[in-house]
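Report on the following structure.
Only a single protein chain was left out; the remaining protein chains are all shown in position.
For subunit A:
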Amino acid sequence: MASATSADTFPNMSSLGEAHIDGERRLPAQPTNPVMETRDLNVFYGDFHAVHDVNLAYGRHEITAMIGPSGCGKSTVLRCLNRMNDLIAGAHVEGGVLYHGQDIYEKNVDPIAVRTQIGMVFQKPNPFPKSIYDNIAYGPRVTGMKVDNMDDLVEEALRGAALWDEVKDKLKQSAYGLSGGQQQRLCIARTIATKPDVILMDEPCSALDPIATARVEDLMLELRNEYTIIVVTHNMQQAARVSDRTAFFTARPDETTGNRTGLLVEYDLTSTIFSNPNDKRTEDYISGRFG
């Protein structure tokens, strides 16, 4: 079965991902002038060493995918990028996370200010129990953004998330009346309403059906023109379809305690990772031979 999976992966990738792999986009081998970087990032939850020495650079207006098996620390790394890990009791970060060269974990950095620049879309659609309009307007309101006309901003955000035509007649209705895929696009609209620089996505399609997934993926490709997107995904086809670069993580059990620590195995252009990976572990995972 493993070989069948690998055989499936390649046609999918080449047929759907062709338009934006490096051949077309002509991306440099390494991101020049990256928006964000992690330098020797180590994350601990209490005594548990969750992530070991991750060095990654995220290119401007690129989609970077982080893939790997469960427990490999990819979501943990993602949540470090806008300091969402601060909210977990006992979480502790060593090393640096640079945003335009500035370490966001430095003492004088306000995590609230970080999150207004680096937005996040979650695994499960999490609209607020408010109207569609208020879901979008919430971010600009709480961050004190100067808004000339909130109606225009709401429309712009909903258009940006390809949701406007579906909801323009029911802006005052509860967001809970939307379908799962619409809710997730609403969450993306909510994020872009605050005009962030980077959008983090934590398995944004794992709770969606294939049609809704395809729409969100199309949206990601559109958003790439204006934003830098970093996405964690379980779905390798998705990484192959949408991302410019892919980072493969895996988990290594500690010899004494047996705790699994996540580490970065390989980071390269998506086309390279999915066609010609350097590391055997990457190849095994991509081709479905991973244990």
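In this text, a contact is a pair of C-beta atoms (placed from the backbone, for glycine too) under 8 Å apart; a residue touches a chain by one contact, two chains touch by 3 or more; residues count from 1.
Going forward, contacts and distances are computed from a predicted model.
Tell me the UniProt protein name of the chain this structure doesn't show, selecting from "Phenylacetate-CoA oxygenase subunit PaaI", "PPM-type phosphatase domain-containing protein", "Sarcosine oxidase subunit alpha" or "Phosphate transport system permease protein PstA".
"Phosphate transport system permease protein PstA"
Of the residues A:T194, A:T228, A:T272 or A:S287, I need the one that contacts the missing chain.
Candidates A:T194, A:T228, A:T272 or A:S287; residue touching the omitted chain: A:T194.
Can you say which of A:K124, A:K170, A:H234 or A:R281 touches the chain missing from this structure?
From the options A:K124, A:K170, A:H234 or A:R281, the contact with the absent chain belongs to A:K124.
What residues on subunit A make contact with the chain left out of this view?
Touch with the absent chain occurs at residues 82, 84, 87, 89-90, 112-113, 115-116, 119-120, 122, 124, 126-130, 138-139, 142-143, 174, 176, 187, 190-191, 194.
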